[in-house]
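Would you mind keeping the following structure in view while I ask a few things?
Only one protein chain is missing from this complex, and each of the others stays in its spot.
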Amino acid sequence: MTLSREEVAALGRLARIELSAEELDHLAPQLDQILEHVAQVSEVAAADIQPTSHPLPLTNVFRADEPKPCLTVEAALSGAPAVEGNRFRVPRILGEEA
Amino acid sequence: MSDIVHSSAAELAARIADREVTSVEVTQAHLDRIAAVEPAVHAFLHVDSERALAKAAEVDAKIGNGESVGPLAGVPLALKDVLTYSGAPTTCGSRILQDWVPPYDATVTKRLLAADIVILGKTNMDEFAMGSSTENSAFGPTHNPWDLDRIPGGSGGGSSASLAAFEAPLAIGTDTGGSIRQPAAVTGTVGVKPTYGGTSRYGLVALASSLDQPGPCARTVLDAALLHEVIAGYDPADSTSINAPVPPIVQAARSGDISGMRIGVVKEFAGEGYAPGVEHRFAEAVELLAGLGAEIVAVSCPNFRYAMPAYYLILPSEASSNLAKFDAMRYGLRVGDDGVASAEEVMAATREAGFGAEVKRRIMIGTYALSSGYYDAYYGQAQKVRTLIINDFARAYEQVDVLVSPTTPTTAFKIGEKVDDPLAMYLNDLCTIPSNLAGNASASFPVGLAPEDGLPVGLQVIAPPLADDRLYRVGAALERVLTEQWGGPLLSRVPDLGGPELEVVA
Partner (left out) sequence: MSVMDAVINYEDALAKYDPVLGLEVHVELNTRTKMFCGCINQFGGEPNTHTCPVCLGLPGSLPVVNEKAVESAIRIGLALNCRIAEWCRFARKNYFYPDVPKNYQISQYDEPIAYDGHVEVEVDGQTYQIEIERAHMEEDAGKSLHIGGATGRIQGAEYSAMDYNRAGTPLIEIVTKPIEGTGAKAPQVARAYVSMLRDLVKALDVSDARMEQGSLRCDANVSLRPIGQQAYGLRTETKNVNSLRSIERALTYEITRQAAILQTGERVHQETRHFHEENGTTSPGRSKEEAEDYRYFPEPDLVPVAPSREWVEQLRGTLPEPPAQRRKRLAAEWGFSELEMRDAVSAGAIDLIEATVAAGAPAQSARKWWMGELSRKANDSGVELESVGMTPAQVAQLQALVDDRTINDKLARQVIEHVLAGEGDPAEVVKNRGLAVVSDDGALSEAVDAAIAANPDVAEKIRSGKLQAAGALIGAVMKAMKGQADAGRVRELILEKLGA
């Protein structure tokens, strides 16, 4: 299971991280090492075991349909790198049609 | 009469309530201490003197007016920089959030403030809580007060170091795979990971949602219990929060009576990779427990050997999704926005510049493990291993009330020693990880210094979910007998970090 440089780059794209050439070079073997370690989970015979997604046996946690105070616009926008009027200004979006 | 910064939180609280000393004095003494030792320790990322002193004054006024205040009122505390506290940066040790000031407080933060505790500032941590040494902080490592060339543990090294350096008597950490317990072990302090769901995660910047828990850190067992009681309990803002009363932890901490308790020693947590000094102190401590009336039982949890692989699949998977929100659009760092680059390009450039190496590694592993075609073999399989580990615990608890082990296989290693070997770094969490996977309550208590290097060793206690009080019972028992043996607290032996004459209040 050796991860190629291209596969690492593809993962980077999926994760929206623009990995540098140096990173691609040394990440692949490190990731390989980690993946080899974690692949040990497959040694366990677990065909008839239920997976646990939660350590707690809770179900049906709901809240009533009652309004709560919202943030002020200022607070909502307070961390914004760029603002236009009362909106978050973001660079042009590629991708699908609006 | 011990001086202010060497007092326990309980002592300080009593003296403040009795108006023997003011919270302002206590707070100022700690701020002075911080100023003196921070150049060496670097436990804090942000010290909030103004607000801390204002809060202290407020508490003093309340006490002056005869208003009732909580059991820790006026006592200073260091808050791990992964919990939101509005009005000051919450960085999570990351460049990508280095100037982010949250517009809301975490539930834990709110409870601290409501309990009249004085928040001194935010402590250093491995970036986004990923690490065991605090070397992954984007803002430089924290240094272990026992030996400044060594790591204070991670991810919550700042919180544990602040305690060991007497910069604060109380701290809050968070624990996903040992990030409270392991730093406690290597700094000779007390650190507790509550039962999963016992403390609210609202306002805790998520690493692995099904594993994270905020918890109390202190120098004494009672202090930790008092702090635990302040922060724990049901929170409707957290769907994974347990709607049940907090277990009677303070009572257990005051009692420390373990006669008749059945204590299981986990066979798998020993052997190769464990430093001799660690195993030595651990064995001694177990004997002490037996001497106090506990029944020691050997237990085996065979699936624990798969805990680390499962953990290093589950955590990165959840983290890769939790960290997707850091994309330069709404808050945090933005890189490369020259008016021409697209949003996608700016996102990728920002995450490249803003995340450190370990964070990137784990995001990649998680992205891979969740990819279509790989889910069943990796994440899906890891969730099954999780069930097996829970079953191992359940079987053990049929025979015993708690389990014990060394908290971490070695004492504090040198800064830089493991930073280039991710897997070697991960091994620090060997003993602590299973509790996070199963949602158990777990804690680390100091049990001495390793003979070969004079560095602190911690003993881990693990209790079934909702039995957090058992941790404190065992911890208090150990603390009492060991303190007597040592002729004083272990931390009285920590090297003097210098600085101005400490004020002694008669």
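Think of it as A and B in the order they're written, each chain with its own count starting at 1.
Note that contacts are C-beta pairs under 8 Å (C-beta built on N, C-alpha and C of every residue); 3 or more make two chains touch, one makes a residue touch a chain.
In this text, all values refer to a predicted model and were calculated from it rather than measured experimentally.
Participant: Tell me which residue among B:V41, B:A78 or B:A206 touches the hidden chain in the full complex.
Facilitator: Of these options, the touching residue for the absent chain is B:A206.
Participant: Looking at the full complex, which residue from B:V24, B:L79 or B:A106 touches the chain that isn't shown here?
Facilitator: B:A106
Participant: Suppose we count only contacts with the excluded chain; which residues of chain B make the list?
Facilitator: For chain B, the residues touching the absent chain are 83-84, 90, 92, 97, 100, 102-104, 106, 201-206, 208-210, 236-240, 317-318, 320-321, 324-327, 329-331, 339, 343-344, 347, 367, 370-372, 375, 379.
Participant: Which chain A residues would touch the chain omitted from the figure, given the whole complex?
Facilitator: These residues of chain A touch the chain that is not shown: 14, 16, 53-54, 56, 58-71, 73, 76-77, 84-93, 95-98.
Going forward, only the chains that are shown with their structure count from here on.
Participant: Which whole number of Å gives the spacing of the CA centres of chain A and chain B?
Facilitator: Once rounded, the distance between the two centres reads 24 Å.
Participant: In the complex of these two chains, what residues of chain B are touching chain A?
Facilitator: The contact residues of chain B facing chain A are 100-104, 196-197, 210, 236, 239-240, 242, 303, 306, 308-310, 312-313, 320, 324, 327-334, 337, 339, 341-349, 351-352, 355, 357, 360-361, 363-365, 367-369, 371, 377-378, 380-388, 390, 422-423, 426, 437-439, 465.
Participant: Any idea which chain A residues touch chain B in the complex?
Facilitator: Result: residues 3, 8, 11-20, 23, 27, 30-31, 33-35, 37-44, 46, 49-56, 58, 61, 63, 71, 75-76, 78-82, 88, 90-95 of chain A touch chain B.
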